[in-house]
Every structure is written in C-alpha cells, then in structure tokens.
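Every protein chain but one is kept in place in this view of the complex.
Should a chain be cited, it is by its letter among A and B, assigned in written order, with residues numbered from 1 in that chain.
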C-alpha cells in the first residue's frame, strides 16, 4: 500500500462492457483511496459509473464486463487478480455490501435469522446455535425490536426500514473492514432515511469500518461523509473533504449538482438543473465529457481531457478552468455564497487552533 | 500536474458560445435508436434456431397451400394395384428411397412386383395405393389451416374478452372471470371431444371445437395485463384528457398488449395443431378419405413393423411443425419480452 492509512487503493481502473452496440467505456481511468475508518462518498448521476466501481471491488460485475486495466489494492493484494473462490473468502468477511432496495435484497423464503447467520456459518464455520446467537445480537444492535421473537420471521413481515436494518445486520455481522453502501436509503421514506443514516454512523463508530457510500443525493452526503468524490461519465471530476466539496467546489459539474440541491435558503420558484444528458459512453468525447453541458466550457475542453489541478492537499478538480491560462469565471451566485461561508469557516478553524494550540490537521481527512 | 498540456495555445482557453456547445452534443453519432419492433426484430434475428424454424415454417406453408403445384398425385386417388409401395426417388439408390423392401430378410423390388412401370412415389403409397407425399402435403395444409383459425379466434375472442373484462372491471370482471374459472376446470380436450361427438366429424366441427376452447388462456393473460395498464399514468392521463375509451384502447392499450398477444399466439398454435392431429388420430376428426397428419399416423401405425415409412413421414412432418412453432414461439418471447417473464 502506498499509504499506511489506506485500507483500499484503486489505481487507474478502466472497465468496459461489451454490448451489441459496441464497447461501453463505463469506467475511464479512475483512482481513489479509502482511509481506515473514514466514509468516502462517491456522488454522481445514474450511469456515471458509481455502482460499476463498487461492483468491481466486490468482484461482482456482470459477465460482459471487461477489466481494461488498473489495480484495486486491498491489504497489499490486488482484488482484480483474485479468482472467484478467493473473492468468496473476502466478500462478506472483509468487504461487505448493502444494496439499494431492501424490498428485493432479502430471500423471501428464508427466515431472517438464518439470513443474518449465514455469513458467520460461511466464513467462521460456526455451528448453528452460536451463529444464531450472534445474529440475534446483531439484530439488537441494528435496532430491531423484539429481536428474539422476530428471528424466525420472514422478510415480508418487516417494513422497508426494518428490512434495510436486517440487510445492514447481514453486512456487519462479520465486522468487515470495508462496507460498501450502494444508495442504501434511496428506496426508503425520508424519515426512515435519516434513521438508517444515523444507524450507519453509530455502527461505524462502534466497529471502525471504512465505508464507501454511493449516492446521487448530495444532501445525504453532507451529514455522512468525510470525503467526497464526484463522478461524471465514468471519471472522477473532483474530490476533496466534505467541506471543500460543499463550500469550495471548483468543477462546474459540482456547481451544478450543488445548485440543484434544495437547501434551507432555497426560496420560491424553481430548482436549477443541469441542462442536457450525460454523453454516450459507447463513444466518449475526446475532450472533457462535461463540455457539452457546461456553460463555462472552453475551446480546450473539446480537444483534451483536463488533468487534475490541485486546489489543496486534499482537494483536486479536473477542469481546465483551474489552468492559470484560463479566463477568470464567476461561479453561480449560490456557489459564491458557499465559498464565502467556507472562508469564514476556515478562519474560525484557524483562530481556534491558534487559540488552543491543538494540532488541527486538515490533511487527516 | 498540468505539464502534459503541450500543444495548447492561449486561444484554446476561449470560452465556447452556447450555440457551439449545442453542436457538441448533437454532432456526436450515438448508438442508433431503435423502435420497439426494430429492436425485437434485431433480437429475434440473432436467434439462429428461431430463424431456422421460421424458414422451415415458410417452406411448409408454401408447400402445403401450393400443394396443387407440388403434389405428384391426387391425394385421394386410390389404386389398389399400387398399394403399400415404399418410397422411390429416381436416381437415388439407397435402401429406403429406391423402391425396395425388406421382406423376410430379402430385398425385393416392390415396384417391379406391382408392375408399376415407370411410376414412382417419392414417399411411397399407403394401403389403398394413395400417394403418401401428396397426402402429407394435404394433411399439413389442414394442420396449418387449423393453426390460422385458432390464431384468429385467439385474437377475436380471447383478446376482446380479456380487454373487456380487465377494462370494465367490477362485477362484469368478476362474472367473466368466474366463467373462465369454470372453463379452466374442464380439460380442454374433453370439451373438444364432447363437441365432436355432438357435431358430425369434419373440418368445420374441429374448427368450431377449437375456436370454443383456444381463447381462454389468451383472455386470462390479456385481462391481467389490461388491469395493470389501466392504472398506469399514461392511460390515466389520456382519460383525464377526455379521450374516448375506444381511442384509448387502440392508441394506448393495444400497442402495449402486442407482445403478450404475439407470444401467447405462438403457443396457441401448436396446441391447436396437436388437438386436430389427436382427434383425427383417434378417429373423430377429419373424416375419410381426406388426409390429416393424425389419420396418416394412425393408418401408418398399423403397418409400422413392416412398412415403417408410412408412419415415420407423417410423424416427422407433424413433429417438425410442432417443433418449429414451439421454437419460433420461444424466439418471439425472448425477442419481444427481453425479461421473459411469464
């Protein structure tokens, strides 16, 4: 591993899908790290490649997926080089996943106690009684009332929120190092969403699991993530700490995402949206994939893909607007507001650290 | 980081105007967009077995309905002198096609024994000296006619019944469903046989019997689908906009029902063909001297030990018809309903 704090390092990952119409370049050279105990949110609209990325980490991509290059290093082993049998050893023990729709991700004909106990039986070779006892503990931990009476119930006897708690219990029963949560709250009611997010945070504090949190909803990210990576058309376009992305975004796509998110200040008429649709990944554009939808697009965007420009030690964005030769552009008003707010925040933080002489290391994030 | 940016001139950092950006998007040729039918046809074409089945059926259709052009002899013309002659195709000297027979361990030339002269029957003759090839063509025509008739009633009765039941709903639906439930608890073939007992054997009776029974499954499926469609937003929208029921039916329902209709049709056909052959086989279907694949098999079976060709050929043609329709049905299902859910 390049960094001792990292639990997972993805480097130059490229994934294609063979379809009748041609090769879809779903993931076009992405790299990111996951630190121990942190929550990394991957944000993007549908089709941007978020789920494909996590599927590759789990080794669960569809049969027509082809790894075109790159490595996924977990504890000095490249997961992409592992056989299916070897991946079976890792899945559910070291890396677990929570799926989007709790209504369909539980086996309808199996009692939930058994479903929760299964990972223990598979990976730890536990006897039934012991595994069930531990499953029961897990059910209590994820907040299922009357766990003891309900252990022999079937999934359809639970509400959506409760089912997602069961799915979380299944994922965490082996205390995995990495938890991948693929839009875990998208299918749930808003009030239930908050409960599930709270539960995940609470459990993360107890288990010190690293979480990769996939979502298209920036609102969810704010309270959940430590760092954020924004994906667009199979690439990461900007990444940084959650504060950097929310209050000092640099990529026009991030601007668009933030603007289309309702906030307390959103008043009156209409939420702005990003015009147009993502590009066709059968034949991705030569330059910046976002150019066609970007009102700040430059000539160079049509010719060459922008490299990552460093904003801070933890914050990078892939947009030509950050090139010294690029013209100064004024971001949309709400973004300027955010940046002002951010400036204030950092000032306060600096004041605080000066005052108290505490080693405030932003890089930690 | 930005050091790979060679060949970049200052001019490259000019903003692009909104119109140019619009062009960026539309200039790109994306994957060809296909209509539902085109997409289905593309999927269907990729299915080799289904394509072969389709071609076989087309050939059988042409042979059967153009049988006047292809038949080598009149199908019902008897000639006791030329009875039970094995297949003979001039120029081919392989046992089974050269007009010879295995009689108590010896190959004999059946045509010479019957003084058939230069006459030949490519699939041989039956016990009355009728040309088997022509009779099989005629029987195939009957099977295919039944197939067409069954499809027609499937559409005319089944679809209409299902749409009405599903669309109107309420007690009408309940009542119509009860009728279907009762019909479903009587084996179809029993109903058909009862009708055949009452009506006199023959093509018309078979058609009536099959017409009365073939639509039930279609009606059930169409009803279920109509119920589902009825509550979907686009239908609700059309209703709110005050479109008439008939217009909604043709503009919104039918196109969305089409794949279910086609798929189910493809499974009605082999069933109908089987019923006709079955009735004719047990002797209450097509009446003599007309040929049906069922009667031919029944006739051939009696001599199967000595003249196996008399049963093999009609049996092969009947099986081929059924296989081809079934494979075609499978192919259509996969093509029209990529999820292939029943």
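As a convention for this text, a residue touches a chain if its C-beta (ideal position, glycine included) is under 8 Å from a C-beta of that chain, and two chains touch if they have at least 3 such contacts.
Definition applied: contacts and distances are computed from a predicted model.
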Problem set entry | Identity of the absent chain, which is to be given by its UniProt protein name, from "Multisubunit sodium/proton antiporter MrpA subunit", "NAD(P) transhydrogenase subunit beta", "Peptide ABC transporter permease" or "Electron transfer flavoprotein-ubiquinone oxidoreductase" | "Peptide ABC transporter permease"
Seminar exercise, completed: Considering the complete complex, of A:156, A:286 or A:310, the missing chain is touched by A:156
Exercise. Given the contact definition stated above, which residue among A:60, A:205 or A:345 touches the chain not shown here?
Worked result: A:60
Exercise. Which of these, B:13, B:274, B:309 or B:336, touches the one chain of the complex that we don't see?
Worked result: B:274
Problem set entry | Which of B:66, B:187, B:255 or B:289 contacts the chain that the document leaves out | B:187
For this session: Write down which of B:82, B:110, B:176 or B:315 is the residue touching the left-out chain.
Result: B:315
For this session: Since one chain isn't shown, list which residues of chain A touch it in the complete complex.
Result: 58, 60, 84-85, 87-93, 96-97, 99, 101, 104-110, 118-119, 122-123, 154, 156-157, 167, 170-171
Exercise. What chain B residues would touch the chain not displayed?
Worked result: 181-182, 185-190, 193-194, 196-198, 200, 270, 274, 277-278, 281-284, 297, 301, 304-305, 311, 315, 318-319, 322-323, 326-327, 330, 340-342
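Everything below uses one rule, namely that only the chains that are shown with their structure count from here on.
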Exercise. Along chain A, where are the residues that touch chain B in the complex?
Worked result: 20-22, 276, 279-280, 282-283, 285, 291-304, 307-310, 320, 323, 325-327, 329
Exercise. Can you list the chain B residues touching chain A in their complex?
Worked result: 1-2, 4-5, 8, 10-16, 18, 21-22, 24-25, 28-32, 42, 46
